[in-house]
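Structure provided below as structure tokens; questions to follow.
Showing chain A:
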Amino acid sequence: APPPLAEKAQYKVGFAQSENNNPWRIAETDSFKNIAKECGWQLIVTDASGSASKQVSDVNSMIAQRVDVIFLPPREERPLVPAVKRAKARGIPVFLVDRKVDETVVKPGEDYVTFIGSDFIKQGEVAAELLVKLSGGKGKIIQLEGTTGSTSALDHVVGFNSVIAKYPDMEIVASQTGDYARDKGRKVMETLLQTNPDVTMVWAHNDEMALGAIRAIEAAGLVPGKDIIVGGKDGTRDGLQAIIDGKMAFIVESTPKFGPLACETMKRYASGEKIEPWVKTEDRIFDASNAAQHINDAF
Partner candidate 1 sequence: MKKSQHPLLRTEAVWVALTLIIVFASLRYDDFLSPYNIESFFSYNSMFILISIGMCFVIMTGGIDLSVGGVVALSSVMVAYVSPYGIVTALIVGALTGLICGLINAVVIIRLRIAPFIATLAMMLASRGVALLVSGKQSVPISWEGSFPEYGMGLMFDLIPWPVVVCLVIAIMAWVLLEKMPFGRAVLAVGEDEEAAKLMGLKVNKTITLVYVISGVLAGLAGVTLAASFGAGQPAEGVGWELIAISAVVVGGTLLTGGLGSITASIAGVVLMGLIFNILNFENGYGSFTISTYWQSVIRGLFLLLVLIIQAEVLKRLRNKKTAQ
Partner candidate 2 sequence: MNWDSPILQVTGISKSFNNIPALNSIDLSLNPGEVRALIGQNGAGKSTLIKILNGAYTLDSGSILFDNKQVQYSSPYQAQLDGMSTIFQEVNLLGYRTVAENIMAGREIKRYGLIDWAACNKFADEAVKILGLDIDVTRTLDSFNVAIQQLIAIARSVSFNAKVLIMDEPTASLDEAEKKTLFKVVKDLKTQGVAILYVSHHLEELFEICDSVSVMRDGRMIETSLIKDLTKKDMVAKMLGKRVEDILSDENARPKVCANDEVILHVEKISGSGVLKEVTFELKKGEILGLAGLLGSGRSEVAKRIFGAEQDDSYQGKISINDITIGVNGPKIAIEKGIAFCSEDRKNEGIIPEMSVRENMSLVILDSLSKNGLIDKEKEMALVDSYIKKLGIKVSDMEQPISQLSGGNQQKVLLARWMANNPEVLILDEPTRGIDVGAKSEITDLILSLAEQGLSVLFISSEYEEISASCHKVLVMQEGISRDYLHYDEISENAILDELGKH
């Protein structure tokens, strides 16, 4: 079992962010910072700038500082295994946030307390099903992938492709990385659109790339939402605005606001409750019907 946690008024808490360079990550970090006071945390935040090994080293420096709890959004599945192992060895309970680590090596309820987060494969499936519904199961698709090698990007591809494969009239004509960035997403989309003019759908692994794709579609003289259906993921303010403007068809939510859930889960654990291995977040679907309603609490 993972190391126990005493019930205290004040905790020294480590949050080892993997990178802080996109709105989603920033919102995630902020949600931990925002809940800290209310939850009685003295929060140590580190930033691994996208390097898995630095993230391990950040966790190590937290262990050295004898934190009570570590919240870890692992940059990647496999490389963060040692971090989890070491924390356990030093008697510090770890909560994984938003991404998992390799479950064949370390297990929830044993090496770490639990995984708090969404199901990336599911998100991919949901997105694919939405496209099927909107297109009537027919058409050509471009997929804009997340950063090469990231777990989320890999899982999204798996989920998305598995559903599309079931529809013979649907074809993914191109699947390229846009690095989760608007600029790159735009450039890639511009090029892909040029070589695949008959494309009718785009799914981007985050709203930023979707927004970039929209710019590219417009620049090509086409109308997003009419000529080409665009789907996103996350639920950013800009993304929801694009739905309201009719440029984006849907967004599969992937909330970064783990702070409250993390606080609650930790309290439950401290009180001795047995925690389920996966604390799932409720991911909604945003579309024209509800975008306006949610835009004010989007990040």
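Assorted remarks:
The rule is simple: a residue touches a chain if its C-beta (ideal position, glycine included) is under 8 Å from a C-beta of that chain, and two chains touch if they have at least 3 such contacts; residues count from 1.
Selection rule, in plain terms: all candidates are chains of the complex that A comes from, given by their letters.
Being a predicted model, the structure only gives us computed values, none of them experimental.
Candidate 1 is the partner touching chain A in this complex, chosen from 1 or 2.
Touching candidate 1 in their complex are the following residues of chain A: 12, 14, 17, 20, 42-47, 49-54, 56-58, 60-67, 76-83, 85-86, 90, 102, 104-105, 147-149, 154.
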